[in-house]
Each structure stands twice: as C-alpha cells, then as structure tokens.
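Only a single protein chain was left out; the remaining protein chains are all shown in position.
Naming follows writing order (A and B), and every chain is counted from residue 1.
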Amino acid sequence: MAKLIMTADDSASVRQMVAFTLKQNGYDVVEAVDGRDALNKLNAQKVDMLLTDLNMPNMDGIGLIKGVRAGTLNKFIPIVMLTTESNDTRKGEGKAAGATGWIVKPFKPEQLIAVIKKVLG
Amino acid sequence: MMEEAIATYREEAGELLAELETSLLDLEETPDDNDLINRVFRAMHTIKGSGAMFGFDEIASFTHEVETVFDLVRNGKMTVTKRLLDLTLKSRDHISYLLSCPLGEAVDRSDGDEIITGLRQLVPQMDLPQKGSSEIPAINLPGLSEDDLANETTWRIRFRPAPNILMCGTNPISLINELRALGTAHVVAQFDEIPQLNELVPENCYIYWDIILTTTRGEDAIRDVFIFVEDDCDIKIELIDSSGLIDREQGYKKLGDILVERGDLSPVEMQKVLMLQKRFGELLVEQGVVSPEKVQSALVEQQHVKGVRKERSEAPQVESAASIRVPAERLDQLINLVGEMVTVQAHLSQVSMAGGDATFIAISEEVERLTNELRDTALNIRMLPIGSTFSKFKRLVRDLSQELGKQIEMETFGAETELDKTVIEKLNDPLVHIIRNCIDHGIEMPEARRATGKASHGTVYLGAEHSGDSVLVTIRDDGGGLDRDRIRAKAVERGLLSATAEVSDKEIYAQIFAPGFSTAEKVTSVSGRGVGMDVVKRGIDSLRGSIGVDSIRGAGTTITLKIPLTLAIIDSLLVKIGKDHFVLPLAAVEECVELTAEDVKNSHGRNLANVRGAIIPYIPLREHFRITDQRPEIEQIVIADIHGTKVGFVVDHVVGEHQTVIKSLGKMYRDVKGVSGATILGDGTVALILDMGVLLQAVEKLEKDIM
Partner (left out) sequence: MLLNSSVREDGEIIITSGDQLTIETAAEFSRIVCEALEASKNVAIEFEPAVKIDITGVQVLCSACKSAAQSGATFAFHGAAPQGLADITASSGAERRAVCKHNNNSTCIWFGGAK
C-alpha cells in the first residue's frame, strides 16, 4: 500500500512541486493550505508522514507540530519541516516541538525524496 | 544566513583554489605524483559540489568539465602534460572570476568555453564525455554525498538515543539500516537500561546500540546518518581500525582493553579479574563487573575487526586532519587578553616584591611563569609557515617570466619557517614588489645571459630562516646586479646624495628604496615606474623590520629582510629618565655601563664613551627628549647594536627587563620620530617604546647638518 504523506504549505507552487515529486515516487499525497487546515485533516485521517512549512498563516508550522504531537490519531508520525534558511533557532524550535527532521529550501526533488526515505525508513 | 553561507563558500573555495594552484605547480615538477593528482581532483570535486548547493551553477558546471578530465588522469587514462597544467591553471583563474561574480547575474563565459574546448582536445577520443553527462549530481543529501575514501576503515559507534526520540517520529532502526548500507555492520542492542514495568515510560527509548561498522566511506558519511538526531542524542564515533593504521597485526585488542576503552570497565577491575586466570569474559560476568550484553558486544567488535584485518591486504593510508579551524578574530581576542594578562601580572610582581611576603612572592612568581608560558603558547598559535606565501610567488614568477620572454625558475628554502599570521600577510606586498623587480630588472634576457657565459635560464631564490627573535627573508637572483654608478648618478641628480660625498656601496644601494626612484629607461608593465621599492620600505618599516641590499655587478642581487617574529608582545628593557619610563627592545641591547659626571667632563662634549678600550658614541636621551629635572650623579648607558653599529643611549636608571605589550600610538603621535609605540606598565602609567634605529638616524642627520 502506498504511504500517505501530508504536505502543509501556504504557497500553492511549493505544494504543487512537492505533491508532484511525491506522486512521481509512488507516494499518496494529501494537501493542506495552512496549520489549521492541516491539523483539522490530521484529526480525521491517518497519514504516514507530515511535511510542513514553518511560516504559515492560521497556525504556523511549530503550532501544527505541537498540535499533532498532542493529538491521538497521528501522534507518533514522522514530521519533516521545510525551512527557508538553515536557521538554527527556528530548527531548534521545531525540534523541540517534536519535529523529526528538516529540509532546507530551496531543495532539489531528489533531496526531498532522500529525506523522506530516510525518515520513513 | 544564506548570504553568510555563500560568503563562507566563497572563502572556502578561495582556499581550495590556492591549494589547487600549489598542487598544480608541484605537479609540474612531479607529473606522476598520484597523491597530487588526487588532491587536484578532490579540490575540483568539492568546489563543484558546494557550488551547486549554493546556486553557483556556472561554477558547478564549469568545474565539472575540469573534474572530468582529472578523473581520467586519476584513472590512468591520461597523463599530466604542460598543456593540461596550463589549462587547469587558467581554469583556476576562471573559477576565481566566477566566484567573484554576484549570484544570478550574467557572467562572461568566453574564457571558460575556451578552456573547456582546450581540455576536450586533450581527452583521448574514446573517453570524450558524453553530451549531457555534465548534469550535476545531487549534492549534500544526507548519507548520499561524500568522497569515497579509498580505504576501508572500521568504526565503533555507540548510539544512545534521546529518550523522546520515538515520540518525535524517529525510528532508530532505519538509522541503523542506513549504517548497514554503508558497509559491513555488526549491531548489538543494549538492554541494561530498560527499567522494570512500574518505572517504564513505554514511549521512551531505553535501548542503546553498539555498532561496529567497516566501510570505505568516511566519518562524515556516518555522521550524516545521524544528521537529524545528533543534537539531542549521544553519538560516539571512534575509528578503531584502518588499513592506514601503522599497527597492522592480524589479531586485535584483548577483550578487557576494548571494554576499558568503551568505558564499560575500569582498569582496576580489569586487573582484579585478570588475576583469576580463567576466560576473561566469563569471569567478568561471574564477578558481576560487566553485564553479559556488554561483554557480548565487545566480543562482537573483537570478532569483527579480526575478520576485517584478516581479509585486508595492505593499502595506502589516509591522512587524518590533526588541526582545527578557528576564526582569526578569536585568536586576536586571545592575544589581546594575554596582553592584558601580562600587564596585570607585571603589576602583581611589583606589588608582591614591594610587600616582601615570601608566600605572596612565590605565588606571584608562579603566576609569572605561567603567564610567560601562556604568552608563548598564544603567540605560537598565530604562527604559520611562510611556505603558503611562497607558492603564490611561484605562480607570479611563472606568469611574469612568460610575459617577458625570460626563462626564470624559482627556488625556495625554509618554507617551514614560522611567522606571525599578520606579519605574513603584511609581507606579501613587499615581496611581490621585490620579486617583480628581480624578474624585470635583475634577470637578463636569455641571449644576454648566454653572451656573458651564464646559463640561459635565471633563478630567483626565495628563502626564510630563523635568526634570534627575527626571521630573515632572503630574495636573491643571479641576474645582472645593481648598477652602482647609475644609481649614484640618479641619486645625485635627484638631490638624494651629494656628488662628492664618500658613501659606501650599501648606502648607494639603499637609494633604490627612495620614493619615486627608478633608473629604468622604459616603464614596463611589470615595473620601472618608480613606485614599488619605497612601498617595500614602508611595508617593512611597519613590521619593525629592516632591509639589507647587497649586489655584485654581473652576478646578482641579494635583498635581505629582517622581520621580528611577532608584533604583539616583545621582551624589552625598562628604563627611567626623570619621572618618565621608556622601553627599549631587548633584542638589540648588548650591555649597560655607568656614565659618571666625570666621564662626561673628560669627553669634552663629544658624547663618546670609552667602554673597555672601545670608543662608543652615545645619545643622551635626556637632552633628546628635553627632560629638564635634576640629572643624577651617575647615569647609565644602554649599549645597543644597530645594524652592526654600537651606539649608547644614556638614561637615568635601568629598571630591568620587561614584557612589553605593544599598543599603537594615536593619530596625533604617529609621526613622532624615534617612538614606535607605547605600553602600559603594571601601575597603569604609560611608557614610550623607543625606536633605536630611527633615533640614531635622527642624531646622525643632525650632526651632518651641523657639519
């Protein structure tokens, strides 16, 4: 069964790029436009992994990560944050909130897939 | 952040390019040196890889072409030729140009295209890279990047996950599987920290792992596996076996030694158990010193390495880096702190001596000893071998001689001589000017050389050696030598020398350092404009160094630069005139003798002293600095050797030796002659540092003017 990955990002173009790359590599994708949207969907649907931007309106990535870890259905899934720069403090915040790993934007499709494979095992 | 990363990349790439250049020039001498070829390849590879990551796509694609060629050389499909080296050196310059271009803006590709065309012509037909093969592989993927090391190495990894690692979505087993993918691994999970049920937090991770991994990848590849967890997990990676290790015995360490190394067993316990003469592992478990799991894990390591060693045939070794990089400003800060420490320590010594308490004095002496050691160590950290500068000049000589149609080789010696980092940097410009002059004016054209019976190619020697607290940098050429008469005529014409004065050769040669001085009839692109040698003079002066010139007509010129080892702290002699303290650099001081009022009377105002039969002129500093208070009955002459001349400096008292932390003078005092800086004494007062050479010149000039 194909693994289901959620991509949460307020930028449509990033979501499209991520979704395209993931589907091409045999993953199923569910999209969310911001933190609130993502958390609502994650409370209703089991996914295998979450890929989230950090800067989003209506609940940012940090809030979303905390929300997922405090929930039930997807409490223990791997979460990878997309950071726009290798900002260590932001990365640290994300890690403290419960993120599993990160990928720095801009990245190449193959880098994204490598990180996903690493985290999903 | 990204700008910083780009800046760092530019800096690193710059360093790589310098290294590349050195390797290429060395390769010219030993074209078969595989180590050098590999170094060139690796430098290119790293520049390319990082370039792609930071968006320097031009660099990445261009460097890829050059790298491809060196890959062929590395694999023995091509040989190193002069043409290849020429092109590669040009590539280096082109990459340097590309680096300097702002990201995202259009760049001039013409040089690059020309180089690539040239390189492709060198490649044997069958090995021409396929179109489209220049696509850059994804770089810096965790676990996917890295140069493969030629060697197989075995690592002991202890991976202790943070307790919350499972709750944060990390599966330690996928990390272990990534390690397995790097080579041959033996994995032992340790259970001893799993508590009983009533204490168990079920989602916490209590298990930790011992992994013995044999791989051809480096430590970085292993670290990359842990990239997301390294900050909050305890990860110990130790090299336990390498085909490069000197110890190539087939067996491996004893079980007890492995456990002690891992920290699972104390040496004392090991000795106790060893006394019992049974199988060591069983004994350890029986005695309850080490858990069976840990013994088992150590046994796994023992078996693993024994196996690997048995299989291995001897292979060339890898150098492991024995140094670390530290930002220069941190070193400067350290030197500043040490400087202040030296000042405070001087105060402490003063106070303790005045107090006369024996214990206090003993402590203060201990502090003094430690401070001195600290100072020496701190200054030593800034010492770099001068050789890095030398290799730059090799390139300069190569390029200039080609441009001028001369055949010139450069020979260097003493590249390992160490000098303070800032001194090396400041030495660069003067050396460039001197070497340019050697090449342009010194060495003759090949025909001219043959006509005088010399070899058609000339040689420039560049060398460094230690001499007391200084370093002597020598630049020597076997060219035509300086034209004594021309220089003299020119100096007279410019009013620098009087036409009738009796002057030594050295004094005449010294004129070439006068501003705007040039005897060249035509100005070449290289030198002759008369700017340059005075730049040398100023540069060396600012380093508190001195220049000596020697030349034999027809045989060549030797320029010797004498440079103090460091600029920050010097040993000196503290003296007093009236209420003021002065500092004289100790290096030049030879001795101190008394000067009585009677001696002064006997010399009839000629400022000459008789020291054990030798007549030595002296400079009364009291008069020089117009200090007017009561002159003591007996004064002191500090006798110094200044460029071979013995001169005395008269002071009231000699206080003693002193560690002087040099502080530069403010703008207002910068042009004061005879004072090179100031220092702060233990009690907080300021003492001026005297420049004895300049003082001597000033006095000589004054006397000449009077005569």
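By definition in this document, a residue touches a chain if its C-beta (ideal position, glycine included) is under 8 Å from a C-beta of that chain, and two chains touch if they have at least 3 such contacts.
Given the structure is predicted, the values throughout are model-derived calculations rather than measurements.
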Which residue from B:Ile37, B:Ile116 or B:Cys205 sits in contact with the chain not drawn here? B:Cys205
Given B:Ile173, B:Ile552 or B:Ile634, the residue that touches the chain left out of view is B:Ile173
Just one of B:Ala189, B:Ala588 or B:Leu608 touches the chain that is missing; which is it? B:Ala189
Could you tell which one of B:Asp33, B:Asp111, B:Glu293 or B:Glu700 touches the chain left off the display? B:Glu293
For chain B, enumerate the residues touching the unshown chain of the complex. 166-167, 171-173, 176-177, 186-189, 191, 194-198, 200, 202-203, 205-207, 209, 211, 285, 292-293, 295-296
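We take it that only the chains that are shown with their structure count from here on.
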Using Cα averages as centroids, what's the distance between chain A and chain B in whole Å? 46
Quick one: which bits of chain B touch chain A in the complex? Just the residue numbers, please. 1-2, 5, 138, 140-144, 166-171, 173-174, 177-178, 203, 227-228, 231-232
In the complex, chain A touches chain B at residues 49, 69, 75-79, 85-87, 92, 95, 98-102, 108, 110-111, 114-115, 118-121
